[in-house]
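A single protein chain has been omitted; all remaining protein chains appear in their positions.
Chains here go by letter, A and B, matching the order in which they are written, and residues are numbered from 1 within each.
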Amino acid sequence: MSSKPARFTLSELSGRFALRAQGDGGRAVTGVGTLDGAGPDDLAFLANPAYRAQLQHSRAGIVVLRADDAAAFPGNCLLADDPYVAFARIASLFDRRPLPAPGIHERAVVHPGTVLGADVYIGPGAVVGADCTLGDRCSIGPNCVLGHGCSLGPDVRLVANVSLGDGVRLGARVLVHPGAVIGADGFGLVLAGDHWEKVPQLGSVVVGDDCEVGANSCIDRGAIGDTVLEEDVRIDNLCQVGHNCYIGAHTALAGMVGIAGSTRIGKYCMFAGRSGVHGHIEIADRVTVAAQSMVKKSITEPGTTWASGIPVRPLREWQRILGHLNQIESSVKRLRALERSNAETRDDD
Amino acid sequence: MSSKPARFTLSELSGRFALRAQGDGGRAVTGVGTLDGAGPDDLAFLANPAYRAQLQHSRAGIVVLRADDAAAFPGNCLLADDPYVAFARIASLFDRRPLPAPGIHERAVVHPGTVLGADVYIGPGAVVGADCTLGDRCSIGPNCVLGHGCSLGPDVRLVANVSLGDGVRLGARVLVHPGAVIGADGFGLVLAGDHWEKVPQLGSVVVGDDCEVGANSCIDRGAIGDTVLEEDVRIDNLCQVGHNCYIGAHTALAGMVGIAGSTRIGKYCMFAGRSGVHGHIEIADRVTVAAQSMVKKSITEPGTTWASGIPVRPLREWQRILGHLNQIESSVKRLRALERSNAETRDDD
Partner (left out) sequence: MSSKPARFTLSELSGRFALRAQGDGGRAVTGVGTLDGAGPDDLAFLANPAYRAQLQHSRAGIVVLRADDAAAFPGNCLLADDPYVAFARIASLFDRRPLPAPGIHERAVVHPGTVLGADVYIGPGAVVGADCTLGDRCSIGPNCVLGHGCSLGPDVRLVANVSLGDGVRLGARVLVHPGAVIGADGFGLVLAGDHWEKVPQLGSVVVGDDCEVGANSCIDRGAIGDTVLEEDVRIDNLCQVGHNCYIGAHTALAGMVGIAGSTRIGKYCMFAGRSGVHGHIEIADRVTVAAQSMVKKSITEPGTTWASGIPVRPLREWQRILGHLNQIESSVKRLRALERSNAETRDDD
């Protein structure tokens, strides 16, 4: 990394983030670490009570923690109601990865009709289609490809090798990681007798402010009307969002989650890794779905948690369970036969 | 979008698609919509009887429907045996996304020995390897990379950021969406004592006419011999097709489907989202596999439907089910014990 490492004292951090400090105000840190792994020049945090025992042995120069955890702590610390939030904000001071300087690289290709805001960066090999609009401070990384008529709000960042289809609209501060594809054709086909015909995908994709799309994730364009993400939707890597889905604000999809077409998802939902949702259903607000689960029907009660994933067992044991599962029907019949015979026996008495 | 919006009257559509019209022949539409969402300038369709009730309240300017649904419909309509097929064809008139004009962009790189058909487009940043053959009207989008010796039939379209390995052969009209990778090395490894050695992947990939490959999907090259897709195979996003697979004509793979290596799949099969198929097996024609299912053994009966996915339950309920599933073996033993004791009791009588 080329930029100069950051260095901040306890007092500086206390002032900048409005957090009460305890200990030596001149104590300085130059990076962050875990409670366990931090050295004297690192700032660490304690949020999860499970790690409280590590506090005594931590070599961290500064620890961010709750007031009640700080009471018995002799070291330098910052008191926060939510130490992980405070840590996240402080840690951003130490993100030394340089952002590209504004400017259109000579190896970028910008088609006619495109309107660029102030301080836009377009990297080498990036291709911006005709009639696009890029807001102030947009950053289009190397080898990204934008179709025709895309519209990007201010401070959008496409990191590298991102593809946007025609007419895709991204809100302010949207962050798209490498290899993501937004606005490819939805999977619209109709069997015309003996062969498939393509159903034209005439909509596009609208992504709200502050959304994040992970590496190699795909969000398809709508067939009729648009696929929509409201603001602050957070999508991890290798996720699939089908055509005409509508995802509510602040919903998060962990890695490899798939949402089939035309499904409507509420706000503040959380989908754990590799969970999948069928098409044409609705999920209420604040619904949580556990890892590797399959949602087949609408979920109408907000705030509920759902699961269907099965944790591994030793292979032999699992094979026996599978065998019994295959026989479950005959087991139920045998159970009923026993009940009947039992009832008869009783009647006989 | 830069191109002029399309506008078609009922009479024009009736003539162009050989569909019987009913109502005002001069009625014009400029786009498409759902029965529910269409306005007076939109064309909609009724194919699924479940939506029949929406017909009465639809504001659509023209509706495509079956003759029997049209009987009681006072509005403007087009009669079709398969309204969804008719709709798909009509809707393509309104796909205003401009296709790139023929020509080799000055920022494209075409290696020596490559033979280009008529009216080929090669976009900025695209790299075409040596000794490739591109058919008439091929469209190689921005930043696509073709290896050596690829052969593309007429009207092939690689949208953007697509990668083709050496020697990949694509039939006529193949459409490949952004980020797809066709012809990367298959996962061929052998454990040589204490470390892996690579098994060279000497085959390539052969894709038939009219196939479609979704965004960020991968089709690996064969180890010995080729990986083959017959014609009109349709693959959605983020799918994986392993080395030396053979997929029959008109088979469709929905999002995130994975087919392990050397598996042979019949014609007209359908794999729903996130289903997976083991390697070295065979699947008969017209087999359907439900979402999130795992096919471990060959399926020999054509036309059958298979499943193993489990829909979600509320978390607590699911945890109790899992607990019982883990105890299924002891439950079966207890059931048998009861049966034995019951038999003894009867014998005692």
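By definition in this document, a residue touches a chain if its C-beta (ideal position, glycine included) is under 8 Å from a C-beta of that chain, and two chains touch if they have at least 3 such contacts.
The structure displayed is predicted, hence computed values, not measured ones.
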Out of B:Gly61, B:Gly149, B:Gly208 or B:Gly248, which residue would touch the omitted chain in the full complex?
B:Gly149
Tell me which residue among A:Asp41, A:Asp185 or A:Asp236 touches the hidden chain in the full complex.
A:Asp236
Even though one chain is not shown, chain A touches it at residues 1-2, 31-34, 37, 82, 84-85, 87-89, 91-92, 94-95, 97-98, 105, 107, 123-125, 141-143, 159-161, 177-179, 210, 212, 214-216, 232, 234, 236-238, 250, 252, 254-256, 273-274, 291-292, 309-315, 318-319, 322, 325-326, 328-329, 331-332, 335, 338-339, 342, 345-346
Tell me, which residues in chain B touch the chain that this view leaves out?
107, 109, 113, 125, 127, 130-131, 143, 145, 147-149, 161, 163, 165-167, 179, 181, 184-185, 187-192, 194-200, 202, 216, 218, 220, 224-225, 238, 240, 242, 256, 258, 260, 276, 278, 289-290, 293-297, 304-308, 310-311, 313, 320-321, 324-325, 327-328, 331, 334-335, 338, 341-342, 345
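Throughout what follows, only the chains that are shown with their structure count from here on.
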Quick one: chain A and chain B, Cα centre-to-centre, how many Å?
25
